[in-house]
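Okay, here's the structure, questions in a sec.
Shown here: the complex without one of its protein chains, the others still in place.
Let's look at subunit A:
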Amino acid sequence: MSTRPFLRIDNIRKRFGPIVASDGVSLEIEEGEIHSLLGENGAGKSVLMSMICGMVRPDEGDIVYKGQPVSFASPRDAIRQRIGMVHQHFMLVPNLTVAENYILGQGSALSVISDMDKVHRKIRALSERYALDVRPDAIVEDLSVGEQQRVEILKVLFHGIDLLILDEPTAVLTPQETDRLLCLMSDLVKDGKTVVFISHKLDEVMRVSNRISVMRDGRVVHTVKVGETNARELARMMVGRDVRMELPRNPEPPGPIVLSVENLACRAENGIPAVRGVSFDVRAGEIVGIAGVSGNGQTELSLALSGLLPVDTGRVVLNGKEITGLDPAAINARSFSHIPEDRHKHGIVLPLSLSENTILQRYDQKPFATGGMLNGRVIAEHTRDLIKRFRVKSRDENQPIAALSGGNQQKLVVARELARNPDFILVNQLTRGIDIGAMEFVMEEMLKQRDSGRAILLISTELEELFAICDRILVMFHGGILGELPPDRTRLDELGLLMAGNKEQPAPAG
């Protein structure tokens, strides 16, 4: 390995209006390493990587790559220099095939697409080599999120790269898919590639990295070798204080039933039965978790409860009144909060401001509106209050929410839903994209809600999240509920078996 760094970022600055996203950041990446990037939401990780791959131009500073200073006008320039990035939000055209996506923008604009066979062969060969299981003729929109991600990674490999940047690739993956991705990263490094990996999950970072850099407020504050640190220390470097992994809990027994679900069944958007006769209750002052490998009906369950998907059979009763089959607006009006899985689809309206997003469900109610007119001052104050309490990193309440980093958008959604003081809160993926400092805070807030008598249903694929705050955990498999467990970490094996669809009790050890 050469002594000079493979990629050197020197004192880069980037501002968006008054917001400083990169404040003189410097970083060195060595050839053939997996270098992880950690940092709180809005620390500037995505922006920094966008500058390396030509999406965003730095205001000041140098990027030296393979010993040469470079300046990319577009991602295509970066790809020519063999730098490729897989973005937090995929860059795939949904109605085209995988192969068509790969040749998009290649060759002269006037050329006739002729040698598709050759492209297909090349994709198949690469797919086999890295065991990615990508079919070149599949239409992208028919693929699951995990598959689309493999398509994205293979796209970068297809274009031939030496440096691969992955921005929060595991946020949307199941644990199995995550394992697979981490293995792939190691394989790529064995093939002589270099990988930069962004993640909020410390265990993943500890598992695959050679070195880890921590960003704070637009700067790299620490770079450490993986052998010389541990998760606890990393957390402290990120947040600047100790992060508690265990939260204290109030042992108060739960109150009366708030939400009752009886024999609920519904179909996915494609018409296939997804939830098959599910029954459970959620009481005031308890958090009920639903664990499961994603794709076992959790998405449809949460959509059906919130009125976004028609119910086939069964009943949903909230506070003694049936809400089955009501439309989302009617359910919203019944003291029912929803933190959705896909915030861009069901949680926020990207081009609208933070203020407008915080009153999405209540724009016509007092005190936000009187006599059909919006009260700008009240709305702004309310939004500023939420921003402050949940530490949403933003310029002001009038900024479009699209300009916020992913984790900060999520924080605002959580803040909004809790501020409505609902009796029941439906949460699907509470901490998706949120950094560990904010995660602790958000989970504490959920516990506070529980202690003040709210009923909470927490659907999650993150077992840590479930163990940390749930009172009991239901396991969903194949659209049904297979069993119930207390949040006892020692029974992790049992939980794993249930999640895999295995109903028998594990044989007693010894």
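The rule we apply is simple: contacts are C-beta pairs under 8 Å (C-beta built on N, C-alpha and C of every residue); 3 or more make two chains touch, one makes a residue touch a chain; residues count from 1.
Everything below uses one rule, namely that contacts and distances are computed from a predicted model.
Participant: I notice the complex is incomplete. Of the names "Ferritin", "Export ABC transporter ATP-binding protein", "Phenylalanine--tRNA ligase alpha subunit" or "Simple sugar transport system permease protein", which is the UniProt protein name for the chain that's not shown?
Facilitator: The UniProt record for the chain left out of view names it "Simple sugar transport system permease protein".
Participant: Which of these, A:9, A:52, A:92 or A:171, touches the one chain of the complex that we don't see?
Facilitator: Per the contact definition at the top, the residue touching the missing chain is A:92.
Participant: Which one, A:44, A:75, A:340 or A:437, makes contact with the chain that was left out?
Facilitator: A:75
Participant: Touching the missing chain, which residues of subunit A?
Facilitator: 55-56, 74-77, 79, 91-96, 100-101, 103-113
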